[in-house]
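One structure is given here, and the rest of the page talks about it.
Here the complex is missing a single protein chain, while all its other protein chains stay put.
Naming follows writing order (A and B), and every chain is counted from residue 1.
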Amino acid sequence: MRFSLKPQDDTFYAFFNDAAENIRRGVGILAELGDDAPDFQKISERLVDVEHDNDQLTHRLFNKVNSTFVTPMDRTDMYHLAGKLDDILDHIEAAANLVYLYGLSDLPALPREMIEQITVLTQQAELLVEFMPKLKGLNASMQDFWVECNRLENDGDRAYRMLLVRLYSGEYPALTVMKLKEVGDELEAACDSFESVSNVVESVYVKES
Amino acid sequence: MRFSLKPQDDTFYAFFNDAAENIRRGVGILAELGDDAPDFQKISERLVDVEHDNDQLTHRLFNKVNSTFVTPMDRTDMYHLAGKLDDILDHIEAAANLVYLYGLSDLPALPREMIEQITVLTQQAELLVEFMPKLKGLNASMQDFWVECNRLENDGDRAYRMLLVRLYSGEYPALTVMKLKEVGDELEAACDSFESVSNVVESVYVKES
Partner (left out) sequence: MRFSLKPQDDTFYAFFNDAAENIRRGVGILAELGDDAPDFQKISERLVDVEHDNDQLTHRLFNKVNSTFVTPMDRTDMYHLAGKLDDILDHIEAAANLVYLYGLSDLPALPREMIEQITVLTQQAELLVEFMPKLKGLNASMQDFWVECNRLENDGDRAYRMLLVRLYSGEYPALTVMKLKEVGDELEAACDSFESVSNVVESVYVKES
């Protein structure tokens, strides 16, 4: 209840909720890579737009932070959290862009393990949208958030490692392996960025508690 | 002597000592990769156990931090330090697991430069076990710790660069190069994580002094 007397705090929390929703939207578009005959170019272009929306959200938050005397969370923490949320969309946009740029659309399908990476990202985005509104109260239930984040990040690591095993199995020519690995690396980085978000939230909690 | 009146502080420092010991244990298992005819699967499985022990240590530390009113170091710093120690074992476990998963056991031997990377990690782990008990006093002798850490990290960088030169020499097929590089990258990341530990300790020292 310590923040209840500062009504404008809601603007800050609303930003983080909007960013989470925007990430879910981005991951939803990325997941279309698993459809039959996806339009790789369109997916990439739509993700550039989503990333752009996020840049504008972040910009508005920073202006608000700079023009507000008392902020509900430490300025540096809000700054950090916004940066990590931004990283998620950067990596997702990069993954989709590389699929298109490298002409991986010529493959019969993306490797199953890569689609599994995207499934984990979808679950992480859902979790983020579910827990972000609870950031305001920062109560003990947040513990569930980072336990679950950690579990999903382990799932993501496993999918990534299985992708590498597949890529190095000799099924693809060397250059195709390199291209696919580049994409898998971006998806893995997006997965790690979700965990970084959880780590920032956890460190805020540790400080405030 | 500033902490001498808070007897429970020792629990915090004991955690960091235990984590250092655990890391030395992990690096010792990793070093068996340089033996004649090592059991790659067993090494990987034993390292999963060591990493799991570390996760439990970290979990106990975080609970302790959350339930203690006055902590001997800044909460965020303890949190950071535990995270960096955790990173070391993550990378070591990953390296051993990839050697096994990629079937690199089929090579007559791992490249000599990779064994040199592991030798550096062994020296870094010894250094950590030696200096961690001095964290409590945080006196000027810690300066030796980070000077030495820096020196070992340079040794590690050199071993890694020589590994890359060897891998790109044309001695191995392209896919084998990629697999070996993946392993070398994890060893290099473990080496860098040791230096991150040293950086956190140094920044604590800068703040406290």
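Going forward, a residue touches a chain if its C-beta (ideal position, glycine included) is under 8 Å from a C-beta of that chain, and two chains touch if they have at least 3 such contacts.
Keep in mind that what you see is a predicted model, and the values were worked out from it rather than measured.
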item	value
Residue of B:17, B:68 or B:199 in touch with the missing chain, whole complex considered	B:199
Missing-chain contacts mapped onto chain B	161, 164-165, 168, 170, 174, 177-178, 181, 199, 202-203, 206-207, 209
Touch list for chain A against the chain that is not drawn	62, 65-66, 75-76, 79, 83, 97-98, 101-102, 174-175, 178-179, 182
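Convention: only the chains that are shown with their structure count from here on.
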item	value
Distance from chain B to chain A - Cα centre to Cα centre, in angstrom	27
